[in-house]
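Down below is the structure, laid out as structure tokens.
All protein chains but one are shown at their positions in the complex.
Right after this comes chain A.
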Amino acid sequence: MAGVETQLMLSVGLIEKDVNGDVLWVWCYPSVSAELRDVLLSKCCLTLDSSMLHTFVFGQFSRTWYYITTVEVHEPTALKKVTHFSIVLTAKDFNPEKYAAFSRVLCRMYSKHGSPVRMMEGYIAVLTKGMCQNDENGSFLVKDYDAQKAYLAGSIKDVVSQFGMESIILYTALMLKKRVVVHHPRIEAVLEFTRVLPALTWHRKDWSILHPYVHLNERELESLRLCTGYVAGFVDPEISNRSDLFDVYVNLPDSEITVSQNAKEAMLMGKLHRDVGLLMVQSAEHADRTDSQVIKDISVKTKEILANLTSLAEECENSKITLETLKQRRFPPATESFLFHLAAAEQLLKI
């Protein structure tokens, strides 16, 4: 029964651009708060001045995932006076492929019939039954798009091969729940890169830390600051000056990673990190290992470290580690600091 899964979809909205160049939030079902509506209008590429069309963008705002597909209206169509329109889907889960396919179906329906009613039929069909017919005598099935597949869809090999040994900085930052900011002038590159970073901490399977498309305005930054650790993608180059917003800054076009001053002591790295980094690089360089195998290798190593840590914790009272227990083991200072912060992140630390 598709009931449980489709409870994940929250709403669908429609933005149109007409022949006079005006952009309007036309319609949505069931409802979208004014705040979210403004955010979505700003993310939709129709409101931007440039004429570049981003076919599909997605992002997160206050725990709601939104997926925007933009389409240029071609003949034959029932839509008069409309040059472009975007369909916005909001949902609670992260699954870009599913929502991209679904919104393409909805776009075609709308384009052909010119009325949202027909599009709603498709939407309600997916909401209730989990499938809907599309134009070419096929059907869109929700169960074809598994959440696990969405997590694995990105290419971790590209990330590791772009940064080499420096990708260990990303790994450390994610393990310690730090704030990572990625910048690239093209939104598609940012989306592609950031969506795969949470896979480095596969044992958590937590994609809610991912905010792939953020603009530098107060509202969004407020909602970003509510999270302790995040991976945020920016298209605006101004972000490099906002060192209060990140602990690690990734400059994608120049392939540079910088750690900000205030996070340097927390991000000290030692032999343990070198091992993990070597493992990552070697695994990614191997030509016949797929992305999911690379992720698996990294997660196996992570599990080792965590097992080590939990065994340490079990020896202490209340299964919580304290700084003293760590000091007793006489690890080198970088490893000790890392394990301490990791225990804090994994809730193994005595408060």
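The working rule: a contact is a pair of C-beta atoms (placed from the backbone, for glycine too) under 8 Å apart; a residue touches a chain by one contact, two chains touch by 3 or more; residues count from 1.
Here, contacts and distances are computed from a predicted model.
As stated in its UniProt record, the chain not included in the shown complex is "Coiled-coil domain-containing protein 93", which appears among "Anaphase-promoting complex subunit 2", "Defective in cullin neddylation protein", "Ras-related protein Rab-1" or "Coiled-coil domain-containing protein 93". Listed residues A:C28, A:L46, A:V73 or A:I321: the one in touch with the omitted chain is A:C28. Within the complete assembly, A:T128 is the residue of A:S42, A:T77, A:S115 or A:T128 that touches the hidden chain. Mapped onto chain A, contacts with the missing chain fall at residues 1, 3-4, 7, 27-32, 127-128, 351.
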